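Take this structure first; my questions come after.
Every protein chain except one is present and positioned as in the full complex.
What follows is chain A.
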Amino acid sequence: MSPPLLGVEEEVQSSVSSPSVECISENGMGLKERNYLGLSDCSSVDSSGVSSNLNLATELRLGLPGSQSPERETEFCLLNLGKLDEKPLFPLLPSKDGICSSSQKNVVTGNKRGFSDTMDGFSEVKGYVYTEKSWMFHEAGSDSESPQSVGHGKYPGNSGVNVILSTRSPGVQASVKQDEPANVLQEQPRATNGTSLKQTVISNNTTGAPAAKAQVVGWPPIRPFRTKTLAASSKNNDEVDGKPGPGALFVKVIMDGAPYLRKVDLRTYSTYQELSSALEKMFSCFTLGQCGSHGTAGKEILSESRLKDLLHGSEYVVTYKDKDGDWMLVGDVPWEMFIETCKRLKIMKSSNAIGLAPRAVEKSKANNKKEFGYGC
């Protein structure tokens, strides 16, 4: 299941402290949706201006519903470029093993609290919306078509709280937007404390589904039995596939320093070359400047150790964990043998690979070391 995006936020941007500043997106009203799920729309790694900023394909937005800056708009257009049937180069889906699997735990409670605080605030706000018609939706939406009725601008406080996290440098307007909305958001809960029987939305989300994802309780309307079974089935299928045999052979790929893992299906490649290209593509955002220099189509593959060479220019080596639990350098054995024994892949910094491939280490030291940044 998709992991909570606030986890990424906490990991990547310490400037965002309060969990209650979640961007609640406007829906309808001609305003663009700020959908945390929208991060997956971004196939825009190939869009030049944005790619370097969307390494994690997440964007922290702290605006109020409907509030947006022109810059956000452009960016969102870019995000929207990712049409459903295009195959993005990096389908940056928050997969089960994806974003912040490691940080999932520390996020849960904080997020819950934050979400329910905000929800409380917005639950009360709803009262304002429908009686006073003076809520921020109108003001914020001034640059779009005028709200037909309050209902259009309605944000029923319980619907999807959407968070888009950004790894953009803090200097960007995200921080400017932060202060104002944050304050407004925080005022509301305080003002309306204890005067309502309205429960916190999260109160009885007792299913296995990760509550920390800023979900609305009971939405989408699917029986917990179904979600649990599907989750268990998916897990089993992956595990089943981890053994050599028919079907896909998915193994996790870890890259040193990357905030999330990926998975590759080893059966979709037949040579180390293919695997190497795929890994490059997957992780190029973490190794800026390295793409293009490898993946040399047409060049003959001299040996299985080509992979080593290819990635060594970038200070990284690819290693794998075999059946016995040992970490080995990729490329030493024939491909067929490799996929039968490989359980996991790890892209390590050459400096950490001492002992695995001393040659590689020397080689990379000899190269100009470049700056690597992910999340700028």
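The definition used in the following text is that a contact is a pair of C-beta atoms (placed from the backbone, for glycine too) under 8 Å apart; a residue touches a chain by one contact, two chains touch by 3 or more; residues count from 1.
Keep in mind that, in the parts below, contacts and distances are computed from a predicted model.
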item: Absent chain [UniProt protein name; select from "DML1/Misato tubulin domain-containing protein", "Protein AUXIN SIGNALING F-BOX 2", "Diamine acetyltransferase 1" or "28S ribosomal protein S14, mitochondrial"]; value: "Protein AUXIN SIGNALING F-BOX 2"
item: For chain A, the residues touching the chain missing from this view; value: 1-2, 27-30, 33, 35, 37-41, 84-85, 91-94, 123, 126-127, 129-130, 145, 148-152, 154-160, 194-201, 203-207, 209-210, 213, 215-227, 229-230, 232-234, 236-237, 240, 245-247
